[in-house]
Structure formats: C-alpha cells, structure tokens
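Here the complex is missing one protein chain, while the rest keep their positions.
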Amino acid sequence: MTRLGVTLAISVLLAIPTGYLAARSPFARRLILPTLDIFQSVPIVGFFPVAVWGFVRLFGGSAFGVELAAVFLIFTSMFWNLAFGVYESLITVPEELRMAADQFGLRGSLRWSHLILPAVVPSLLYNSLVSWANGWFFLIASEIIAVGPARYTLPGLGSYLAQAVTAGRNDLTMLALAVLLATTVGMHLLLWGPLSIWAERFHLEETGDRPRRPRIARILGRSRLVRSATAGVVTPAAQQALRVSGRVLDFLGRHAAGSAAVLFGLVVPLLLGYGGLRLYALFTSRPLAPELKGIPVDLLFSFLRVAMGVLVSAAVSIPLANWIVRRVRWRSAALAIIQILASIPATAFFPVVVILLTWGLGMNAGAVLLALTTMFWYVLFNVVGAAAAIPKEAQEAAFAFGLRGPRYLRRVFLPAVLPSLVTGCITAWGAGWNALILCEYLEAGRQVHQVRGIGATLDRATYLSGDMQVVAASLASMVLLIILVNRLFWDPLYQRVAERYKMEA
Amino acid sequence: MTTVPAAIPAAADVPNVLVRLEGVEQFYGEKIRILGPLDLEVREGEFLSLVGPSGCGKSTILRIVTGVLRPSAGTVRVGGRPLKGVNTRAAMVFQSFALFPWLTVIDNVALGLEARGLSLRERLKRADKYIGLVGLSGYERAFPRELSRGMKQLVGLARALAVEPELLCMDEPFSALDVLTARTIRDLVLDLWASPEVMTKSILLVTHSIEEAVAMSDRVVVLKANPGRIADEVDLRGLPRPRRPDLPQVRETVDRMYALLA
Partner (left out) sequence: MDAMQPLPHAPIGMILGLLEHLKDVPGGREDLYKLGGPLGYELDDLLPVTEAAKRLGLVRIAAGDIELTPEGKVLAAAEEPERKERMSRYLRKLSLIADIRRAVERSRSGRAPRDRFLERLRESFSEAEAERQLSTALDWARYGEVFDFDPDAEEFFLPPS
C-alpha cells in the first residue's frame, strides 16, 4: 500500500506543474494536451511486461527494478487524469477572481496557496480517489504478472491473492479479500471522507443559499468518527499542506521550470527514438512469429467481449439506476456503496469466477464477467449521478402525462442520463480492455483457463514464451484499435449527445 | 464642461491629483482601438463617476487606473510618478464580488493585507475593524456561498477598504444587487467615505446608471463608445447632499444628463 501512496504523491506532484503549464502557456498546451489525450486511452496493463523488462535491465535484474516497474505502471494509470484535471480547473477560474488576486498583490507563493492550488483541489481530490481505486487494480495486477519464463513476484496483497487462487486455497483467498475490503472502507472513513468535506469549500459553482454537500461526504459526515477526524486532524493538516505546497511550487517555478522544460524536450524524443529503433530491430532481426497471423482475429474476439460488456453494463444500469434513484432515502447510501465497491479491483473477484468456472461456466462468459466487475460500476455510478440530477418537475410532468414504466425510461430517463451514460461507457470501455488482458488467461487451482483473444495472446507471450515480437505486436494493435474507436466513435458520439441532451438548469 | 448652475465653493485651491491618465490608449490586438487617446484626472477628495454605454471602455479605464492592465500607449501617473505594475494606493470592488469561495469572510477581507506584510494578529485586527464598519460582524466565519449577494458585496467593500487605499475603485458594484440592497450599500459607501475611521480620499465609480452617478458623485465623466473616449464632463459639486431621487434638482440633473448621452 505504501507503493500506492508514494506513487500517488509523485503523480500529484508532477500533475500540478504539468496542468499549470498547459493552462498558462499556449505553446505548452499544444504539446501537452494531445500527449495526455493519447496516453489516457492506452491500456496500461499490457505495458507492464515491457516496463519490467526495461527497468530490470537498467537495474541488473534485481527486485528493485521490478518494484520500480510496478510504481511506473501505477503512475501511468494516475498521471493523465490528474494532469488533465489540473488543467481544466485552472482554465475555468473566473477572470474576476484572477484580477482580484492581481489587485491585492497575490504573487509568488501567496498566489499558489491562495488561488492556484485551491482552484485545483476539488478535481485533484476526485481524481486521486479514482486513481487510488484504479491503483489498487494495477497494483494487484502488477504483483501477479510475470516476465519471461522466470516468475518475478512482488511482496504484497496482490501476490498473496494470486498465489492463494493458484493454489486453490479458498480460505486464504477470502481472508485476503476481507483485508482488502477493510482497508478500502477504512480509507474512506478516515481519509477520503474528511478530505471531501474539507474540499467542499473549493467548489467554484455559486449555489446561492445552501452549501453543497457531495453525496458521499454527506453520508460519511453523519459519523462522529469522520467528523472529529475532519475537524481535528485532516482540515488543519490540509490547510497547512496548502500553504507549504504554495511555497515549494513557487520556488520550483522560479528556479526549476526552465531546466525541466528543456529536459522534457530533449529526453522524450530521445526515448521515443530509442524505442522505435529497438522495435524495428525486433521485427527485422528474426522471422516473424507465427502467432502474429492470429492477432486480427484475437483482436476481434476481444473487441466483441468488451463491446458486450459495455452493452450489458448500460442495459442493466439504466433500469437499476432508475430504481435506486426512486428510493430517495437509499440514494446517497447507494452512491457511497457504489463508490466503495468500485474501488475493489476486479482481480479480487477472480476467485469467485474461478469457482463458477469449476461449475462449468464457459471461459468466454467468465472473461466477460470478470471484465464486467470493473466496467459495470463506472457506468452505474455515472448514470445514477445523472439520474439523481433530473429535476423533480420533469419527473412529475412525465407522471402527469402518463409516461410510466418503459415509456418513461425511453422518453424521459434515457435522454436525461445519456451524456453521463456515454461518459461512463467510455471509461468502462477503457477499463474493460485492461481487465481483459488479465482475464482472458487465468491460472487457478492447477488448471489453466483461456479463451481466444488478444489478452490471452499477450499473456501467453508474456508468461510462457517470452516472445517480444508477439508482445509488441499485440500491444500495438490493441492500442491502435482503441485509439481508432475512440476517435471515430466515442468522441463524435459524445459531442452529439452532449449538445442535444444537455439538461438546462 | 457643463456645470450645474448653483453656488460652487469659490477659490478652491488646486487639488492634489491622485491618479492621472495621459494620452492613454488601449488596443485589441494590433489594429482595433478600444479606448483613447484620453486624459483623465482623479483628484483628491472627490467622488468621480464614469458613465457611458457598454463598450465605451469604462471598465478598461478602471483596470488601467488600478494597474492590473497596462495601457497600449500613454502614461499613468500615481502621485506624480509613472505607475509600474499594480497600483498599491488603490483598491477595487468588483461587479460580481470576486470573493474567494474557499476563504471565510474574515480571510477574504484580510487577503490584501498578507501581501503587504502585516502580521497575522494585525491582519485579523484590521479585518475585524472593517467587517464591523460595513456591518457584517457575526459573519466572520461564514463562507461566501452562505451569504446573500448584498453581503458578498459588503465583504468585497470591506476587503478593499482594509488595505486602506487612498483611492477606492468600484466597477459597477451594485448592478448585480436588488434595488433595496443597492440603496443601502450606496448610503453606506458615502457614510464610510465621510467617516474619520476610513482613510480613503477619493472614490472612482464606474456605472451604467445615470441616477446612481448623480446620487453619489462630485463629478461625472461621460464616455462615448467606438472607440471609448470622453464626451463630456459634469460638475455636480453644487448639488446638495443627500441626493434623494425625488428632489426636483436631482431629477433635473438626471434629465439633463440623459439628454447629453443621446
């Protein structure tokens, strides 16, 4: 877990200047934003083998290299969102506020601690929460994955879990899961909850007479424990952190910015160049592996699985969300629960699926099911959020006009939640690919379960044959497909939906 | 210069000029002239209003006076010397309040004092004083989102006064408020200006309301748009205070100014 903490800290520290630069300088923006965009859509788990290989080479085959690779992997899952969030927060700061800051002499570290950092806190916190949850996923995933014929294992809950599953020890698996659950809940109570309460004051929207309570904060705020944690510990610590960060960032900004930019401008192209050369060498130095022929079909199968996952998630979420939202009392509790459930990595559900597999469930369905455990929550969370925001008058009007049941769903509910539904699906789509890489090839209880798919191909190449050509080709094709689908399908869809179905206040 | 025919204090000594704009021009991009060239003085001890239609650059002038915007051409003199950077002798009250939502009232009011190097105790003491002066005691620990708009503007006012500026600049400060609240705050501003507790010498108000300008000012500069430039200047020192809107003299002056603008 310390790995997660450290990685998050590093990600946040790097994300702030990145987003800030993007917001301040148009030149930087043109470089940074597209980079963020592309890397955001890449499934990370696939790169772990490559990363491990690289870091291990750098550090002479030691465990440290593997640890670093894990950190790097988790970092890449967190960084893009955080940086993007920082950028978006900064460009939406109202002009008058900036002018007031100028007017009253807020420069240097004061400007950081009173204007810039406060403006980015809400998005940082939200993204950190999500990243933390994701981080668990990748942490456990990275602990499981191995490179080449030899198996590297990293000490941690993930390896424990994996070994328990592989050994078929259900009792140990349950124990590990319980520990995971307890940690998640504990973190929400003691850290995320109080932080959310503290962060409320940074929301920029004018809400008039009542302070806005984000739902999870409200539920958690009912507990005395959370409240005393907030007032006594978290708030003063956070405020102090703001001040200190302000000074640090200002110092860095003045002294380090120039050199950092130069470094970035030199190092990245060099790395890319080197990578390109190695790739070229990889494919030309020996005859192409036979597996490469199967890749397009593998891709197709996986694609179908992810698509099915998205469809199922959407189809179930819609009526489910409607049902949840109608029970007003349960609404806030439900959202909190969903958020917590979403933090449980899919890998924790492996054992359950394995059990189902031993009962005769086909691996195809098994893989989809596993992927679903990650994907479903994203969609549901978004849809419930949107459903809760449907103004009461719209509901009442629909009722008055006799729109009930399926007709209500189709005419009122669906259009209202469509933008959020699409957002959720996009996230689920990305998450689904990650999950598939893990799920299409499973070792459980001395048995190997696998299906035809790109994930399986990748896994086999990674675990069994160590054939880098296959690894590189599968990854590349997957990335290409994802980017294509994003650009040609999801982005235009979102644009259209957002315009037509925006709920005017 | 048009004057209101009434007794004007005779033989007034040449007043000190707090801020002077000389040949100031503002362009958008390279070609489009928004403002100027214009000359303007803000004199010590006066309440000066800038009125004009939208696009006449009155808010731009205010930004130039407070130093948050550097003019494309021309000089800005504060106390005789050319202004470099932000004008620390002026403070601004904004149209949509520009309060920091994550700071309590007292922290917002004390905002400008930290940059001026006051200690924490001094900052809080001063903030307390001005919060009391605008009538917001009791609300020190409230957050802006809990306040009505009138109260938010009072915080903005307290914040500006707390840095004890010699010139108070106000950018359409009442346009976002309801009629009653606006009236109350207008009266408050005039009371505070006259009070010995407040060291502000002059006030520069930008408004689109002629009634407001007539109700408050010693002098009104009327601006025209495209590009922004001074059309006329009206001396209202002869008009006795308080300037109730139903007084015939006031109504006459307002009518006359409307005619000017047409």
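We just call them A and B in the order they show up, numbering each chain from 1.
Quick note on the criterion: a contact is a pair of C-beta atoms (placed from the backbone, for glycine too) under 8 Å apart; a residue touches a chain by one contact, two chains touch by 3 or more.
Values in this document were obtained by computation on a predicted structure and should not be read as measured data.
Per the touch definition above, the residue from B:Met151, B:Leu167 or B:Ile210 contacting the chain not shown is B:Met151. Within the whole complex, the absent chain has one touching residue among B:Arg77, B:Arg116, B:Lys129 or B:Arg183, and that is B:Arg183. When the full complex is taken into account, the listed residue touching the unshown chain is B:Phe143, out of B:Phe47, B:Tyr130, B:Phe143 or B:Phe174. Mapped onto chain B, the interface with the missing chain covers residues 135, 137-143, 146, 148, 150-151, 178-181, 183-184.
The rule we apply is simple: only the chains that are shown with their structure count from here on.
Residues 63, 66, 68, 86, 88, 91-92, 94-98, 100-103, 111-112, 114-116, 143, 145-146, 148, 159, 163 of chain B are the ones touching chain A in the complex. Those residues of chain A that touch chain B in the complex are listed here as 94, 96-97, 99-100, 102-107, 110, 114-115, 118, 121, 201-204, 206-212.
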